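Yeah, one chain of the complex is gone here, protein chain that is, but the others are all in their spots.
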Amino acid sequence: MLSLEGVETFYGPLQVHFGVSLRVEPGEIVCLLGGNASGKSTTMKVILGLVKPRAGRVVFDGRPISGLPTPEIIRRGIGSVPESRRIFPDMTVRENLLMGAYTRRDRDEVRRDYERMLELFPRLRQRLNQRGGVLSGGEQQMLAMARALMGRPKLLCMDEPTMGLSPLFVDRVLELIRRVNQQGVTVFMVEQNANLALQIAHRGYVLQNGHIVLEGAAGELLGSPEVRDAYLGGGDGR
Amino acid sequence: MNRSFDRTSIASLRRGRQVSLGIFAALAVALSACAVPAPPAAERAGQPAPAQPAAPGEPIYIGVSGPLTGPNARYGVQWKKGFDLALEAINGKGGVRGRKLEYIFEDSQSDPKQSVVVAQKFVADPRIVIELGDFSSPASMAASPIYQRAGLVQFGFTNSHPDFTKGGDYMWSNSATQEDLSPALAEFAHQTLGLNRLAVFYLNTDWGKATYDLFQKHAAKIGAQIVAAEAYLPDEKDFRSALVRARDANPDGIVLISYQADGAQIVQQLATTDLEVPVVGASSLHSPDFIRLGGAAAEGVFIRGQFSPEDTRPTVQAFVQAYRARYNEEPDFFAAHAYDTMNIVAALIELAGPDRKAIRDAFTQIRDVPSVIYGKVTFNPETRRVDKPQFVDLVVKDGKFVPWDGTARTGRQ
Amino acid sequence: MPDFALRTLGDQLINGLVIGNVYALIAIGLALIFGVANLINFAHGSVYMVGAYVGWVAVMWLGWPLAPTFVAVAVVCAALGVLIERFGLRHLQSQARIAPLLATIGISFALDQLVQIIFSPNPQAFSSPLPATRIALGGVSIGALDLLIAAITFAVAAVLFGFLRFTRLGWALRATAQDREAAQQMGVDVDGINALTFAVASVLGGIGGVMIGMYFTSVYPTMSYGAMLKGFAANLLGGLGSVPGAVVGGLLLGLIETFGVALLGSTYRNLFTFVILIGVLVLRPTGLFGARRALPPEPLTGTFVASSRPVRIPAWLVGAALVAAILLPFIATDPYLLQILTSAWLFGMLALSITLVTGAAGQMSLGQAGFLAIGGYASALLTMRLGLPVEASLLLGAVLAAALGTLLTWPVFRLRSQYVALATLGIGEVINQIILNWEDLTNGPLGLSNIPPLTFLGLPITQNVPIYWAALAVLAIAALFQWRLMQSHLGRTWRAMREDDVAARAFGISLNRYKALAFIASGLVAGLSGAFTAHMYSYINNETFAATTSILGLTMVILGGMGNLAGAVVGAIALTALPEVFRPLADARYLIYGIVLLLLVRFRPQGLLGTV
Partner (left out) sequence: MGMDGKALLEVRGLRREFGGVVAVDGVDLVAYEGETISVIGPNGAGKTTLFNLISGLDQPDAGEICLDGRPITGLPPEVLAARGLARTFQHGRVFGNLSVLDNVLIGAHTRQSAYRLRAPVVGMAAELLLALIQLPAWRAEQRRLREEALEVLALFGDRLLPRADQPAYSLSYANRRRTEIARALALRPRILLLDEPTAGMNPTETAELLEFIRALKQQGLTILLIEHKLSLVMQLSDRVIVMDDGRKIAEGRPEDVRDDPQVIEAYLGHGRRDPEVTDWKVQSEDRKLH
């Protein structure tokens, strides 16, 4: 469904990606793991068209999307849950949700999806008229997910969905991701919290300093020392 | 890993340098090009050149420094109309001393930092025999030392600032000073129109302030009471608040020491305040612009002006008729003034020839030059200004300035 | 008597509310643009002016009734707004914030001049087609136009509210303002939203222009600057970027001004406005209503300075240029050229002073003309009243400019980035107003005449070549002074403060102290330039150092490259010379000047010599 092929990106003089390639098959949950500054958030930005790769390409649904403007990419069926949620702070929960359906014109369907989201995320229903900025972190994460799903994406891209959440919410969020996936949405997530992510993922990639150093089924990765290396930087006393 | 970066940055650096240098070069070329006024290089070689007689048939040039852009641009436009009209007549009659008279108008925006540059340009151009302007006092007086040093007459014909002609013996003006204007205005309001409690609006510039100070002094002397004095800045557009203040002081007359646009705005906004008293304006209001902008609200405004289009003197009629014919509008005080000024300049050159110093000396020699505004102009060598301007009392009636017949004191409805 | 007072109060209240309504309209537009594009749009006043002219043409030439007039104004202004965004600003989005700011200044130059060329500089009478009758309410009376203005502002505010609250596009606009990147990820075409914002804001500005044209009964090309200033003030009062804040700020500003004038008189209008504005900024930097959220986190460098490699000018080249400048009068005797360069030297000092405080220390100052004015007046008064020799008064004038100017700027030190720009603009205005109104000292608008000429060792300098050399010498001294400071630990400290004030504080750099030092050093140089100018002109008044001078000075610095000493001088030469270069083009020269500015920003936003 989605593939990155030999992507290289730069911030000014700083090279972030060195030939990154990965694939996401329809119906999968794929997680991209990596420590701080390993380049995983930038991967997300490349997919969304916020950062243009200098080399390589991104293919979605059989068509290359690298170089397209972000709105066009979104319109083709990618939903985004950005890092640290990025809820619109001065818009109400309702408005935030409907912003997720910005690219859609089918008003009745949107209304139906809206109701569905409130069923899926009952907490949001209680807060419909509150400003997004006053929600707790967990509520914001749910709102961000619901908002992305409002666009009826084929692929949901999530950037560190568990970051800064209390344990209770982390479980809720992971459970929700699983349920969303079961309803037929392919999920690509970037996570720092490897153990958690691999609990629900089908497959995973490990990114380290801009290189994909490992890939495999979630189960294999869970036990793999390389995953740990990627996190601990391998700097254990050598 | 930085190698590639270094290369690109050096390349961009080099590109940057090229851009900068390119712009430099272009600037330098353009500067040197514009720095050269039209005459051939040989003529420019010497230091500030005294005016040299050029080949007969060459026009005689006058420099004009004034605003054509910027906030005062409208006055420069009026000047041009007056100049052009005068020159048409002068050159139509064969010019001065057998040569055509022409002017070079340099836009200074009435900004001192540009007027000094213009001054240097004129001073350096040997064709220029006399300079007119600038419009505002800061612009004129900043340039005065340059004209004085170079020995080129700066004829600041709109500079009523009391200190303008004190800048040196090359500074001359035919603008009436406030010393003449203000007492006349006070007398008109109090003695002629019988107004006792005056609310005065004055433009808070060098001109307005000086006029007001003298007005106030004279008003006190002749027994008129100033119950409200409202100063305002040239860019002021909202007079309603100040008008309410004036209304509360309960005046029986309003005096405007204003220019055309602001004066018109005051009378317009006055119409929205329930204050119905006569309005008396300084001669600066004497402009069709005032009526055009003031509309119905300008009706009945009294003006102690310096010329009347109805004046039957041939000088005035010649000017008014020609102006109407050429521009299809009523002449304004500034245009009339510019027209007068060009005629004075013609008289000066006729007498002195195209020589800078001789022209300066001619100021004390010319007598009774016919003038729209003064009737006849003779300069006072002490003040370097014109003595005893005449005044005419006007009232706005049916969208025109007409001489006031002495009746209907409360002309404003 | 109480009746009488009540009536006055009522009348002034209506005056204040009506004008406040228009300020609110202008301010809403600025707030929208600031919110969405994070840009202070200096061209907004020009759009407002264009709107006024379109309305004037429709009513006075074509004799249209009001309804189609407003439609026409809306259409033209919307198109203008889109054009400005598309061709003037869009490609500058990723540049340092100074670039689009400068572009809007260029656009505003060009638009003002264009309108002046088409419609002449004369004000045009604009009478509203409404009946002139007034409705009496008790002792107070309200005119039809007053009601119309109130109604239109109310209607526009309501429509805008509805648009932002209930429409898809309105939501997209708000979302973009709140989080541009997140909006993009919702599929919002943020470039399109930008254009839409400019269109909406321009329509509001244009409608404000028509209404003010009718209210003040005339339109004129220079009406833009004042309106823009008032719009900013209203905006800051309410909170930069806040739409409800803009409405309240506009109304408040109208009332404050009106009652200020009622209390003290018209000349104090701007003094009132700006003193209160600075007060608000200092007490509540986010404005009265913008305080709910802190400012969005600033980028790591909270300054306008982009990363770039400056063009290093080798010492021999500087030396050669100086020698060439000294020898120039022997080669080119044309006093016109020398005068242009003399002006350039003096402006070079202004630019140096700005490049220090804005470029090196990162405090964007738009009030630098205030320093010039203090220096000029102080030096002139010291020679005229106390009989000091000019050499001494020049220095004292510079010192006074530094001291007084820094003292007045002190309240601004707690502000950051664009707020500093607007607050210093206000301070410059305050200084100008004090000079105008403190007649005992400054002789008010009559100014100071017969200021003694410059002297050197007691000998007067009056010829243009010696003046040229003197100005060059003073510039060289100022540049050396500044270069020396920039080479010392102060230069390093200032630049660190500019790059990241948080990190700077964490290493013991007291921001107040070093901002003060920057303003002092900058004030010395600017004060010297002002003092020199005063003696050279021999006459100054409040208009000699007008607020536009500050903007011109800043433009020079940006052109040359922020914080770049050589760049400041190059910028000063270029911008003093450009209008002269274009002089043969007469009317069009400021139009071309504006366009040239725009192109420079487009193709070299870091300035000719790059930023340091």
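Read from first to last, the chains carry the letters A, B and C; within each, the first residue is number 1.
Everything that follows uses one rule, which is that a residue touches a chain if its C-beta (ideal position, glycine included) is under 8 Å from a C-beta of that chain, and two chains touch if they have at least 3 such contacts.
Being a predicted model, the structure only gives us computed values, none of them experimental.
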Hidden partner chain, touching residue among C:F330, C:F507 or C:F603: C:F507
Residue touching the undisplayed chain, where the options are C:R269, C:R495 or C:R604: C:R495
Candidates C:A24, C:A521 or C:L591 - the one touching the absent chain: C:A521
On chain A, residues whose C-beta touches the chain left out of the figure: 12-14, 35-37, 133-134, 136-137, 160, 162-168, 170-171, 192-196, 199, 208-209, 222-223, 225, 228-229, 231-238
Hidden partner chain, residues of chain C it touches: 300-301, 305, 307, 309, 481, 484-485, 488-490, 492-493, 495-496, 499-500, 502-511, 513, 516-517, 520-521, 611-612
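The rule we apply is simple: only the chains that are shown with their structure count from here on.
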Per-chain CA centroid nearest to the all-protein CA mean: C
Maximum centroid distance from chain B, chain identifier (CA atoms): A
Cα-centroid distance, chain A relative to chain C, in whole angstrom: 44
Approximate Å spacing (C-alpha centroids) for the pair chain B, chain C: 28
Chain centre separation (chain A, chain B; CA means) in Å: 71
Shared interface positions of chain A, touching two or more other chains: 12
For chain B, residues contacting two or more additional chains: none
Chain C-touching residues of chain A, taken from the complex the two chains share: 12, 48, 50, 69-71, 74-75, 80, 82, 86-91, 95, 98-100, 102-103, 133, 147, 151
Chain C - residues contacting chain A, complex: 168, 171-172, 174-175, 178-179, 181-190, 293, 307
Residues of chain B defined as touching chain C within the complex: 9, 12-13, 16-17, 19-20, 23-24, 27, 30-37, 44-48, 68-74, 76-77, 106-107, 112-114, 116-117, 119-121, 123-124, 136-138, 141-142, 144-146, 149-150, 161, 163, 166-167, 204-206, 208-210, 230-233, 235-242, 244-245, 248, 261, 264-265, 268-269, 271-274, 289, 292-295
